[in-house]
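Just passing along the structure, written as structure tokens.
Apart from one protein chain that is not included, each protein chain of the complex appears where it belongs.
Chains here go by letter, A, B and C, matching the order in which they are written, and residues are numbered from 1 within each.
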Amino acid sequence: MSEHIVSKKVYFAIFIALIILTGVTYWVALLDLGPFNAIVALTIAVFKAMLVVLYFMHVRYSSRLTWVFVGAGFFWLAIMVVLTLSDYSTRDWIK
Amino acid sequence: METTEKILEPRADYINNTYGIKSWLLTKDHKRIALLYLGSITVFFFLGGAFAVLIRLELLTPPGDLMQAETYNRMFTMHGIMMVFFFLIPAIPAVLGNFLIPIMIGAKDLAFPRLNLLSWYIYMVGGLFTFIAIVAGGVDTGWTFYTPYSSNYSTSNVIWTGLGIFITGFSSILTGLNFIVTVHTMRAPGLTWFRLPLFVWSHYATSLIMILGTPVIAVTVLMLALERTMKVGIFDPALGGDPVLFQHLFWFYSHPAVYIMVLPAMGVISELVANMTRKNIFGYKFVAFASLAIAVFGFLVWGHHLFTSSQSVYAGMVFSFLSYAVAIPSAVKVFNWTATLYRGSISYQTPLLYAFGFIGLFTIGGMTGLFLAALGLDVHVHDTYFVVAHFHYIMVGGTIMGYLGGLHYWWPKISGRMYPEGWAKFGALVIFIGFNLTFFPQFLAGYLGMPRRYHAYPEEFQVLNVMSTAGASILGVGYLIPMIYLAWSMRYGPKATRNPWGAFGLEWMTASPPPTENFEETPTVTWEAYEFRPVEETVVVGATGGPGDEPDVSGRV
Amino acid sequence: MPEQASTVSGEVDALYLFLVALTVFFSLLIAGTILYFAVKYRRRTPNEIPKPVAGAMKLELLWSVIPFLISMFIFGWGASLYYKLYRPPAETLDVYVVGKQWMWKFQHLDGQREINELHVPVGRKIKLTMTTEDVIHSFFVPAFRVKMDVVPGRYTTVWFEATKPGRYHLFCAEYCGTSHSGMIGWIVVMDPTEYQTWLSGGAGEGSLASTGQKVFQDLACNTCHRSDAQGRGPNLEGLFGKQVQLADGTTVTVNEDYIRESIRNPRAKIHAGFQPIMPVFPDNLVTEEQLLQLIAYIRSIGPQQPGATTGAGNANRGTTSVSPPDAGRANPLAPSQPRGDQRPPQQ
Partner (left out) sequence: MADTHTAPHTAHTALAHHFDNMEQQREAGTLGMWAFLVTEIMFFGGLFLAYILYRSSYPAEFAAASKGLDALLGGINTVVLICSSLTMALAVYYAQVGNRKLLVIFLWLTVLLGMTFLGVKAVEYKDKFDHHHVPGANFVWEEEGHAPADQTHAAAEEVNTSKIQMFYWLYFAMTGVHALHMIIGIGVMLVLIYMSYKGRFSPEYHSPVELSGLYWHFVDIVWIFLFPLLYLIGAHE
């Protein structure tokens, strides 16, 4: 299980993609998409984060265990947010 | 226990290979760090116990006559904080877990010995902050720190205490992280996951909770401290904040934390039940996965502490449903332990008595958890003594029993000496009786409607409270008994053999006490967990010839 | 078992007793099995090695599925009870509650005010609308098996129907500071006739709504909120329970929480077609109690007929027991009326 060396080319490609996506986020933010502004911004952010995690952080070439850890981190965050908001979003239903 | 008197050449073990305070305070040996923890948590336990004694004395009579209300409020708050954050959370993992996990997996140490030592120092610093807070006047918010009382109204030392908890949290994170990495990467050759002792499984599950949950309490107390200093309104409705958000954040950690407190004890019980009956655990895989299931589902139920908090009724239903889901794996464990006894060879030594105590009291404590998770019923019993009784049944009746059972069982390994069995049985009995007398009446008081955190209470609850106080004094004495004889045995107890119980597991294949790197050579595991064998086939790792190597009563090595 | 003094006490106790039985059953089952095995399979010789027993899938399934089914049963039972406890019924006699460190303040619609003591008639559904001036408290009456936290910045409600005259403990169940254990009182449940006498005792100040009307005038609310369409603010008559169109396009039902927000933080939701000019009234200008009086007043000038509201069918729940201001004291308890769907007479 020796380590995988990612080539420089990949690093540069990812870098360029990240810069472009930053530009896109900025540009999209200037348009008025109603509630979609936030959704688009977050989608792009998630996408960027995934690029960093997979390539810069080598998760793409790592063991399944690493995948599980990364996944668990975000999954637990989702649990916290979703269940908490489930309270706030249904408080008025009873009346 | 019978031991041979013959004195052999003393062999270097982890206790006597170096001397001096410095060799302990700077040690990186997981076994010594475990002992550092043992010492410190014992201090915190007795401190917390002293507060409990004062609480019980105040509650002997209905009016608040012994102390001021302010004082009483500080008493139960600091009792809760000491017991939860500084005693019960580190109790089993940082002492028994630290000592045993590397040995049980055939490793020389934890993956990060320096982090391990650091975690003890962090713990002590956190303890120091909290101690300062106590000396400087204490805290009166309840261990739950509910806002806006804690953020805008209390005049006590919330920030210092919060800081103490914040810091201690990192010690718990580091311990969990260390365990996870160790179990993944340092298992001896041949030791597959399903050959691991269940103690290791339950600590693995515990560690997951520690790394996933603890950071949230850290950031929550951080927000509380900032809110208290800056008053920007995160939890203040007058400024647009929501005090209930604090409750969500707090319980997101603190509910899983109750499983941090019980899972390690469940691991201990699995070991005790298997080894004291020389039987393989019934349904090994179910018990192993039940630990993981508890760890995972444990994160989904925190809202059951908020049923009357004005939380949405529908969210309440979701949380109630999930609370029942998490009760199932606990039930599975209880049944499997019971089934393990079937056709075993049951030896009534103190550790097993504690294990029986655990199973019985945990069942009652857990079943009363089902009362609390039943929405309509919790409306009545929430914040009454029913809840107090519920959690003491699990935490004191369950976890402390498990902790004491484990401490007795591994005491020969830890100290190299046997404890006095007669006294130990007596102590266990006193604790059991004292415990039930203390906390059973609280169920009744709770259902009758006695609210918790009450400094003075209406007359009609007095009888039950007197019983409870009487029980607490028996219980207090009960805890002193093991304290005394265990300390005594460190010096005067008969020397322990390698395997005084005829138990099975890597920790019994090395000397008592073990050498610094645990085994003279890295063991290769060719057996399943709890694969008890007749004497002739007993496995011994490393050379024989030290004082820990004489055959034990059963003629086994 | 504490005294059963409300319509739900018995139901809660039934669930409790069921669970007690279940606990006894399982505890005895487990303790019994352990003891039986412990005796039967005690160690006979020191070197004994028992034969390993393989696990049994069937058993594992059995003891996962049965507890699961049992617990789902408890869940269902508990949840339906909870729904009942926390969903206020249609016809209620309303009382407003303000908690503060460390006392309970009650205001009746008829104007009586009480501290740490609440008088209610037997056999009526009482709905409490509660808030607090400071920290979280919790309204707890063991004999009624009800409890609800009282949260600053918002109204929580709880309801009960007492079944037996008597004096019952009222506790504050959420830790709220030094005298948390002193924040206690009594619920006095009276026969309807006695209650009537009690009502006509004290008071004197006029009904809650009329007090509210005074506040409304004292604070000059009526300079903007007039009963014609000329005011700078919306006409509040007939508003309660209705849907209001907001400037951002959404709608909101006018209830206690909305009125509260409109007064404490008017700019949060702007009534469409009006300017956001309404001043803020923080708690040093309008106390929590006065706020409740204002609400009572606004309710009292609300639609008189429940059916007349434009809101959804249940939007006006709990609004019917209001008597119009200055109309003399309503008699919410004409004993001749049947309980249940009774409507208090509007004189």
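Some points to look at:
Everything below uses one rule, namely that a contact is a pair of C-beta atoms (placed from the backbone, for glycine too) under 8 Å apart; a residue touches a chain by one contact, two chains touch by 3 or more.
Note that the structure is predicted; figures quoted are calculated from it, not measured.
Listed residues B:V43, B:M67, B:V125 or B:M186: the one in touch with the omitted chain is B:M186.
Although one chain is not drawn, the whole complex shows that of B:L66, B:L118, B:I132 or B:L245 it is B:L245 that touches it. If you put the missing chain back, the residues of chain B touching it would be 107-113, 173, 176-178, 180-182, 184-192, 211-216, 218-220, 223, 226, 230, 232-234, 238-242, 245, 249, 517, 522.
By the touch criterion stated above, the residues of chain A touching the omitted chain are 1-3, 5-6, 8, 11-12, 15, 18-19, 22, 25-26, 29-33, 37-38, 41-42, 44-45, 48-49, 52-53, 55-57, 62, 65-66, 69-70, 72-74, 76-77, 80-81, 84-85, 88.
Going forward, only the chains that are shown with their structure count from here on.
Taking each chain's centre as the mean of its C-alpha atoms, chain A lies 37 Å from chain B. Between chain A and chain C the centroid-to-centroid distance comes to 43 Å (mean Cα coordinates, whole Å).
With centres set at the average Cα position, the gap from chain B to chain C is 39 Å. Looking at chain A, residues 94 sit in touch with two or more other chains.
Residue positions of chain B touching 2 or more other chains: 244, 310, 313. Residues 65, 72-73, 76, 79-80, 83-84, 86-91, 93-94 of chain A are the ones that touch chain B when the two sit in their complex. Those residues of chain B that touch chain A in the shared complex are 184, 212, 216, 244-245, 248, 252, 299-300, 302-303, 306, 310-315, 318-319. Residues 64, 69-70, 73, 140-142, 144, 146, 148-149, 152-154, 237-238, 240, 242-244, 277-280, 282-286, 307-310, 313, 316-317, 320-321, 324, 327-328, 331-332, 334-336, 338-339, 341-348, 356, 359-360, 363-364, 367-368, 370-371, 373-380, 382-384, 447-449, 451-458, 502, 530-535, 553-556 of chain B are the ones touching chain C in the complex.
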